[in-house]
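Of the protein chains in this complex, all but one are displayed in their positions.
Note that the chains are named A and B in the order they appear, and that numbering of residues resets to 1 at the start of each chain.
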Amino acid sequence: MAIKLSRSKKIRVLPGFKLTLGFTLFYLGLIVLIPLAAVFWKTSSLTWAEFWHTITMPQALASYRLTFGASLLAALVNAFFGLIVAWVLVRYEFFGKKIVDALVDLPFALPTAVAGITLAMLYSQNGWIGQLLEPLGIKVANTRLGVFVALTFIGLPFIVRTVQPVLEDLDPELEEAAASLGANRWQIFWRVILPMLMPALLTGFALAFARALGEYGSVIFIAGNIPMKTVITPLLIMGELDMFDYAKATALAVVMLVASFVMLLAINVLQWWTNRYNTHNLA
Amino acid sequence: MTPAATTFHTPHPVAQRRSTTESPLVRRLLIGVALAFLSVFLLVPLVAVFSQAFAKGIGFYFHTLSDPNAWSAIKLTLYAAAIAVPLNCVFGVAAAWAIAKFDFRGKNVLLTLIDLPFSVSPVISGLIYVLVFGAQGWLGHYRDAEQPWLPWLQNWLNEHNFKIIFAVPGIVLATIFVTFPFVARELIPLMQAQGRSEEEAARVLGASGWQTFWRVTLPNIKWGLLYGVILCNARAMGEFGAVSVVSGKIRGETNTIPLHIEALYDDLNIAGAFAVASLLAFLALITLALKTWVEYQHARQNQTKMFP
Partner (left out) sequence: MSVEVKNVTKKFGSFTALDNVSLKVESGELVALLGPSGSGKTTLLRTIAGLEFPDPGTAQILFYGEDVTQIPASERKAGFAFQHYALFRHLSVFENIAFGLRVRPKTTRPPEAEIRARVDKLLKLIQLEPMAGRFPSQLSGGQRQRVALARALAVEPKVLLLDEPFGALDAKVRKELRRWLRQLHDEIHITTLFVTHDQEEALEVSDRVAILRAGKIEQIGTPEEIYDNPASPFVYDFLGNVNLFSGRMKDGAVVIGETEFSLGEGTGETDTAAVAFVRPHDIRVTRQANGPALAALVLRSNAAGPVANLELKRLDSGEIFNVQLSKEQFQELAPKAGEPVFVELKNVRVFSDDYSI
């Protein structure tokens, strides 16, 4: 026993390292990595020209524009309102605050299909909200605006939930210091609070954007799926799958995956940036 | 004196201009904007689900839910969640133990890989299993292969006509994939923050590995674990995109609750779709309530720890 221990490079006090890491890697490989690798395997059955042709066909380009554009816009709107919601939840007291706080997570908890049919119903011509917008000449259902509305719903909690803890931990002394140096409330917000919140705000924005890019269930009901107009990229992939054209579907999936990986990288960098301030905070 | 003292409110609001708070007008404006935004995007949809569900009366509501296809969808959803949630739970605990209690190279890469399913579109999550197990995928190729590796397996598969895609196993797999990171990502930061000293102390006092886990680690992470399980379950029961790719949507057989909702909606049975949807909306509300309760418990536990 003693010999065995001394042979291993490090003697670990706690047991189970090999077992847990081994299981983790096995399960990760089986469920996530091998199936994901299949995407690239399938893509290789296409020639480069075929691949390029597929991912640059007009329907695809239109879907990228819609998916990326609506996601970006939704994330921006969420960044603005999410910051206000987080601010209000952290700084002010009002009736029903706890319920409002819990409700913010609804888009996380509500299945996308339910959100999809509900939004489609609400914003249809004679829906609760749709009939209010109809006289103003605003059509939401079956338009790109509908895609934006669904993606805003989906991305709502991200900004609130990333900004909220940072705002809670913000040392009130910083604001007092700024005030004692003569800064007014707006200057304090603009020059002290916002820069401190910026990394969290950007992380939340990136998370909301990344989530919106791949979103499917909540969008397809309200979008109406008019070719070249309101078809998002995931739906385009779905369409190819329904026609059993797996190669085409996979080619489009590669584009989406690359976009997701870029976002994942960006989020990791942002989170590292957020922590940059915090690590030396202890001294 | 204490920092907490600064958060007290002055009993008599007088005309004092504090430099660290906003004027009442700005406050009310901001609260108004926040509540209006949340009402339009959250409250109204939530109310709408339930009001539409009962739009054709309570009789129709229960008629829709007792339909055999609805029943089959509910059972399939529960079945998939019952497999996916425990598996991901075990994985989450194992991954968190390995990552939080030991140092090894490539930890950050592993963390990123664990989060991967979150950044993959649901449709792609389904697609990858079609590519592996579908007729045109690896499994399909294997079944049609002239000279297969392990011929008995090929025979068995073909004799039993074992199907994964457009069948229940595919639905379970897709559900596992989309809910893969939930428990792990709740537990890893929690266990990292708690450090190793308590487990090491238990070991020094003579506890075995399992005893250490059951008596020291688990009580410390129970709220985080519960939290992860709640979120994992909500997503497992509500997943739509991934499941819709692999299910084949055979009514009464491979439809889950969300797919059944879509089917009813496509039939223009709007009230029926909302009746079934109200089940999932209700589940979402329970999830939110449980989540809030767990957060409260967790905060309380931390507080008593800090001030014994």
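The definition used in the following text is that a contact is a pair of C-beta atoms (placed from the backbone, for glycine too) under 8 Å apart; a residue touches a chain by one contact, two chains touch by 3 or more.
It should be emphasised that the depicted structure is a prediction, and the values quoted were computed from it without experimental measurement.
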From the list A:G29, A:G69, A:P165 or A:P195, which touches the chain that is not on show? A:P195
I'm checking contacts with the chain that's been left out. Which of A:Q59, A:Q187 or A:N225 qualifies? A:Q187
Of A:A102, A:L133, A:A179 or A:A266, the residue in touch with the unshown chain: A:A179
Positions on chain A contacted by the hidden chain, ascending: 171, 173-174, 176-184, 187, 191-192, 195-196, 277, 279-281, 283
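Following the convention adopted for this analysis, only the chains that are shown with their structure count from here on.
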Roughly how far is chain A from chain B, centre to centre by C-alpha average, rounded to an integer in Å? 15
For the complex, which residues does chain B have touching chain A? 3, 6, 19-23, 27, 30-31, 33-35, 37-38, 40-46, 48-49, 52, 90-91, 94-95, 97-99, 101-102, 104, 110, 112-117, 119-124, 127-132, 134, 136-138, 173, 176-177, 180, 196, 199-200, 203-204, 209, 212-213, 231, 234, 237-241, 244-245, 257-259, 261-262, 265, 270, 273-274, 277, 280-281, 283-285, 287-289, 291-292
Footprint of chain B on chain A - complex, ascending: 12-17, 19-21, 23-25, 27-28, 31-36, 38-39, 41-42, 81, 84-85, 87-89, 91-92, 94, 98, 100-119, 121-122, 128-129, 152-153, 156, 172, 175-176, 179-180, 183-185, 188, 210, 213-217, 221, 233-235, 237-238, 241, 244, 246, 249-250, 253, 256-257, 260-261, 263-264, 268
